[in-house]
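Yeah, one chain of the complex is gone here, protein chain that is, but the others are all in their spots.
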Amino acid sequence: MRVTLTVNGRPYERDVDEHHTLLSLLRDGLGLTGTKEGCAAGECGACTVFLNGETVNSCMVLAAEADGATVQTVEGEAAGGELSPIQQALARHQAVQCGFCTGGMVMSIRELLARKPQPSVEDIKEGIEGNFCRCTGYQQIIEAVLDVSGQLTPATKGELKHV
Amino acid sequence: MTQFKYRAPLARAELLDLIAQHEAVRILAGGTDLLVDVRNGFARPEVVVDIKRVDGLRDIKMRPSDAALVIGAAATINDVLRSEAIREGYPLLAACAEDLASYQIRNRATVVGNIVNASPCSDMAPGLLCLQANVVVSSQRGERVVPLHQFFTGVKKTVLEHDEVLERIVVPAQNAGARGGYRKLKRIKGHDLGIVGVALFELDGCLRLGISSAAPTPVLVDGLSTDMPADEIVAAARAAISPISDVRCSAEYRAFMVETYVRRLLNELVEVA
Partner (left out) sequence: MSELVANEQLTVVGKDVPRLEAADKLTGAAQYASDLVLPGMLHAKIKGSPHARAKILRIDTSKAEKLVGVHAVLTGHDLDYKLGLYVVDKDIIAKDEVRHYGEAVAAVAAETADIAARALELIDVEYEPLPPVLNHVAALAPDAPLVHPNLGEYGYVEAAFTPQPGSNVANLSKLRKGDVEKGFAEAEWIIEREYTNPSVQHVPMETHVTVAEWRVGDDVTIWSSAQSPFTVRNLFCYAFKLPLNKVRVIIPHVGGGFGGKAGIHLEPLAACLSRKAGGRPVKLQATREEEFSLLPCRSALTYRIKTGVRADGRIVAQQMTMFWDAGAYADYAVNVTRASGYSAAGPYDIPNAWLDAYTIYTNKPYGTAYRGFGHVEFFWGLERHMQLVAEAIGMDPLDFRRKNLLYPGSRTLTGETITEHTGNPRKCLDVVAESIGYGSLTAEEYEYERRTGHKIGKGVATLHKAPAMPPFTGTATVVKMNSDGTVLVNLSLTEIGQGSATALAQIAAERLRFPIEKVKVTIEKDTDRDPYDWQTVASKGLILSGNATVLACDDLLKHAYADAAQILRAEAIDLDHDGEKIFLKHRPDQSVTFAELAIGYAYPDGNAIGGPLVGVGRYVAQGLSNLDKETGQGLPALDWTYGAHGVIVDVDPVTGEFSVRKIASVFDVGKAVNPGLVRGQCIGGMIQGLGTALCEGYIYDEQGRLLNPSFTDNKIPTAKDLPDEIESIVVETPQLDGPYGARGVGEHPMISVAPAIGNAIHQALGVELLHMPIRAEDVWRAMHEKEPIDNWITKSPAGHCRSVKVG
């Protein structure tokens, strides 16, 4: 089946197998490998992208369903050769380790901040709940989101304590 | 993944026609259960029919004739959480929706899918059972209305015929404004299937319980009232369930937690009142 879609502002046209997912179209069809497959079962969120403005697990969406859709992936996040404020905050707070969950995590953070520009810690936890990260323990990611939303205080700014 | 044909009808008639034409056909709404089943080989459809392009199916609205709440087959869990009508009139439904899976899944998973899937651990069923929801089932042969408590026939089994689609859920207006809540036991605080789930509904002294993950199907416990002693209500709940032991929990603890949650939800009613 022929699908046309817009990904990160660029139009694409591809023939897709009707049983293939949006994730495989992005990775294998369009070469956008920043979106990762972690479980292929809608549990881990490594494949999170925006589909028509809503975050989805792209492993749980058929490529055919994206016909005519607008998709945003992590590759579209850094505009004009500069890391976005979200990406910069994640780097600043050492909120990236192996990096495999990072693309999906960036998408969920972008969605959360669009919905709640000043999210509470509970909001942030809720917003990234669907993105597993096995490395960081999430805390530095939460601090990065507080920072990028202008809410970092001495109390929420996590630091390694020396005694 | 099994190969299948994908069809996305734009009109209701085309949808009903496609379902009637094919034997191995599965309906795709959110896809969050179906695509997992296909990947695991539990479902091997030849045709998958995407209903999301059929006009009006994603609507959540009040029916003008009787003010009943109508939830279309493509309405997502997050649509429910965003719906003012539901937040104000049916907060119990919002409570059930809130703890269902992750945000991304709630953007795709549908209320109707959560019902049609007929999993014992459905999160939406306990609330909808309490609210005396009816489901409207359509086929080329016409439409029929089935009370939700008669819809489930076993684990992953319903009264749906192969040519039928559950088109919408209708919640009667008389149950708007009810009090209550939903408690779900999980293994982690993050997204997880329920080990048990209990919904409590109270309106004008009338009590109902909806219970998930404690029997082959979600269970409705009806005919209770605020006049009854708590022990009697708990006993009614206990009598209605038949929990099993599995990888998530023992039958013994499931039964205990259902009883405890019923008791606690009753206490909350009293405290709030």
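For clarity, chains are labelled A and B in written order, and residue numbers in each chain start from 1.
Just so we're on the same page, a contact is a pair of C-beta atoms (placed from the backbone, for glycine too) under 8 Å apart; a residue touches a chain by one contact, two chains touch by 3 or more.
Bear in mind the structure is a predicted one, so any value in this text is a computation, not a measurement.
Listed by residue number, the positions of chain B touching the unshown chain are 1, 3, 185, 187-193, 247-250, 252-253, 256-257, 260. Interface residues of chain A facing the missing partner chain: 17, 27-28, 32-41, 43-44, 46, 73-75, 77-78, 83, 87, 90-103, 106, 124-126, 128-142, 158-163.
Assume only the chains that are shown with their structure count from here on.
Mean C-alpha position of chain A lies 29 Å from that of chain B.
In the complex of the two chains, the chain B residues touching chain A come out as 1-6, 8, 28, 30-32, 35-36, 38-39, 48, 50, 52, 78, 101-105, 107-108, 190-191. Chain contact summary for the complex, chain A toward chain B: residues 1, 17-21, 40-43, 45, 48, 54-57, 59-62, 64-65, 67, 108, 111, 126-127, 129-130.
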